[in-house]
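Moving on to chain A:
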Amino acid sequence: MAVGLEHFLILSAVLFSIGLYGALAKRNAVVILMCIEIMLNAVNIAMVAFSRYGHLLTGQVFAIFIMVVAAAEVVVGLALVIAIYRSRETVDVERIDLMKW
Partner candidate 1 sequence: MGVLEQFQHWLLGYWPSWAAYLVPAIVAFLVLSSFILLVVMAFIYIERRGVGRFQVRLGPNRAGPLGILQPVADAIKVLVKEDIIPSRGDRRIHWLAPIIAFMPALAIFAVIPFGPRAIFTDINIGILYIIAISSLGVIGVFMAGWASGNKYSLVSALRTVAQLISYEIPLMLSIAGVLIISGSLSMVSIVEAQSIPFILLQPLGFLIFFVAATAELNRTPFDLLEAESEIVAGYHTEYSGMKFSLFYLAEYTHAFAISAIVATLFLSGWKGPFLPPALWLMIKVFLVFIVLFWARSTLPRLRVDQLMGFAWKGLFPLALLNLFITAAEAIIWPGFPWQLLILNLLIAALLIVLWSGLFRVAGERVSFHRYGRGIAKGMALTFRHLFRRPITVQYPEQRLTPAPRFRGNLLVWDEERCNGCRACARACPVSIIDIETKKGDKGLIVETLEIDFGRCLFCGLCVEACPVAALFMSRDYEQASYFRESLVVKKEQFIAAEKRPSAYAYPDLEAEMPPQTLLAPPKEKG
Partner candidate 2 sequence: METGIAISFWILAAVMVASALAVVWLRDIFRAALFLVLCFFSVAGVFVILGADFLAAAQVLIYVGAIAVLIIFAIMLTRETQRGSPSGRFRFIAFLVGLLFLVTVTLVVVSTDWHAITEIPAEPTTSSLAQALFSGESGFVLPFEIAAVLLLAAIIGAIVLVRER
Partner candidate 3 sequence: MTTPLSPAQIARQIGEVLPEAVTDFNESAIFVSSEALFEVARFLKENLDLDYLASITAVDFFEHFELIYHLTSIKYNHSVVLKTRCYERENPTLPSLVSLWRGADLQEREVYDLMGVSFSGHPNLKRIFLWSGFKGHPLRKDYPNA
């Protein structure tokens, strides 16, 4: 049967919830960042779906900006993770709880 807008939205919702679960459940900081990436991708899919089925390109423009933000976020996130790893020898989120290191 033909593929409508709803299919894409449900797909992005599924992806988003998987990412959400991962981000909350995982203890390794790097994996959390990965799951955040998945959530951002899910949002991208929804944006592009809207622009395709709404004949407006603003959706794709927003998708580009989301990518920019995602890239910036990953860079800073990983920099933080490595800085923490350097001083605390661990990336296990449970053991990084002290605000000052």
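Keep this in mind: a residue touches a chain if its C-beta (ideal position, glycine included) is under 8 Å from a C-beta of that chain, and two chains touch if they have at least 3 such contacts; residues count from 1.
How were these candidates chosen? In short, all candidates are chains of the complex that A comes from, given by their letters.
Remember, it's a predicted structure, so these values are computed and weren't measured experimentally.
The candidate touching chain A in this complex, chosen from 1, 2 or 3, is 2. By the touch rule above, chain A contacts candidate 2 in their complex via residues 1-11, 13-22, 24-28, 30-31, 33-35, 37-38, 41, 44-45, 48-49, 51-55, 57-58, 60-61, 63-65, 67-76, 78-83, 85, 90-94.
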